[in-house]
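Removed from the display is one protein chain of the complex; every other protein chain stays in position.
Should a chain be cited, it is by its letter among A and B, assigned in written order, with residues numbered from 1 in that chain.
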Amino acid sequence: MSWRTGKIVALRDETSTARTIALVVPDWPGHVAGQHIDIRLTAPDGYSAVRSYSIASPPTSDQRIEITVERLENGEVSPYLTQEVAIGDELELRGPTGGWFVWHVDQTEPIQLIAGGSGIVPLMAMIRSRLASHSNARFRLLYSVREPAAAFYKDELHAISNQGDCVILTYAFTRITPKDWPRAPGRIDAELVSESVWPSHLAPTCYVCGPTSFVEHANELLIAAGINRERIRTERFGSTGERK
Amino acid sequence: MSIISRGFSGRRSADGAKLPPGQHLTSDFPVLSAGPTPSISHDRWEFTIDDGSNVLQRWDWNSFRNLPTETITADLHCVTRWSKLGTPWEGVSLDTLLANVKTDLPFAMFRSYGDYTTNLPLKDVVNKQAWIAFKYDGSDLAPEHGGPARLLVPHLYLWKSAKWVKGVTLMPHDKPGFWEGLGYHMYGDPWREQRYSEE
Partner (left out) sequence: MNANISYLDGNAAAGELSRIFTVDLTAAEGQCANCGAKRRFADAHLYVDCPGLVARCAMCDHVLLRLVNTAERTFLDLRGMTYLNLSTKQLTLLQDPSL
């Protein structure tokens, strides 16, 4: 798989630290929800850095894809992508990559999505893919995030969860909750899982994405809830949230 | 041919310091690891010198910490192209550890807790060129940087400064360690840019 060049055609802030970048990539071969791209940045002296970013947009027959990048405090690439790039800039990318952490429109079983922080990105691609297709698969999303202001795609998820029950959304806030929130701030736990996750007898396929420590924790909770290990697919970002 | 990313320079300091070819100065201290950080308590830790058949010397943490120590200021050059200058360490010189070892075996394989190994000529770890370091910047060496103790051989690329070191095996012939066996240079002199075995 070789490097191609995409041109930035749109930029959209999702939160105060995260931005969606839309790219047009000539000869884009198409992708499946859950896949990612590798982006390579090169300084004038030849120094280069490569990072992976999940594709946020659903499968498409046109050449436009979107990624959502969260700016990490000590990041090397994310500050550049969230603050420096401009419409018209070109980015080198490789992909789409990944064959396991994907959701195909012909999957009919119930789907459980569990996102930690920026782990929402590939799961959003799956939700968008589901809604753009003829699939009747039922989705549940458990989205764990520090505080409401840190959540990506808030308005879109709000609209989706009001449109019937094809995607049932549960938020978990770890540091700051909205006013009158029924649950105290904290990590996801067994109680929340039993309230919001598909019961194991329905044999859901689960997709868990986020920082490594979040994924390990969520994984353990799912197994303790009786979900078969073979039905759990995971994708770990670095402990800082950045995948290299 | 990569395209140049407008306005990108990475996390590097612009500094006029003289560096080995292909290196860039960094302001932080990256943690690079080929595996999980071992968790070794002081009462389990030991450092041994063997010749492949016999253990020639062994220290536990207490006897190791009773040895004379030195402070070292070292420039670090990682093969992944970052360099960090003037880093402050405290450690026991390999000269001290080898003082009572009589050997004509010319090569050494340093072994770490976990499965990491790295090979060096024995003459590159004597004569004030190498230490078993247990303090960084005045504090106990953190596990992610190789604590309780790591090898420090500043004149070679940093992959030779094995973290979580537990011993050294003296050898008659040079044999490749963990990275040397998979494309990295057997010796690794940053000033001659000896990164890879094809060099």
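Methods note: contacts are C-beta pairs under 8 Å (C-beta built on N, C-alpha and C of every residue); 3 or more make two chains touch, one makes a residue touch a chain.
Every value quoted in this text rests on a predicted model; they were computed, and no experiment measured them.
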Thinking of the complex as a whole, which visible chains are touched by the chain that is not shown?
-> A, B
Looking at A:Tyr80, A:Phe101, A:Tyr143 or A:Tyr171, which makes contact with the chain not pictured?
-> A:Phe101
Which one, A:His31, A:Arg71 or A:Arg138, makes contact with the chain that was left out?
-> A:His31
Option from B:Ser9, B:Gln129 or B:Ser197 whose C-beta touches the chain left out | B:Ser197
May I ask you to list the residues on subunit A that touch the chain which is not drawn?
-> 1, 29-32, 36, 38, 50, 52, 59, 61, 94-95, 97-102, 104, 106, 212-213, 215-216, 233-239, 243-244
In the complete complex, which positions of subunit B touch the hidden chain?
-> 30-37, 39, 78-80, 115, 143-144, 159, 179, 182-184, 195-198
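Assume only the chains that are shown with their structure count from here on.
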Note which residues of subunit A are touching subunit B in the complex, please.
-> 3, 5, 40-44, 46-49, 74, 76, 80, 84-85, 89-92
Interface residues, subunit B side, partner subunit A - complex = 2-12, 24, 28, 81
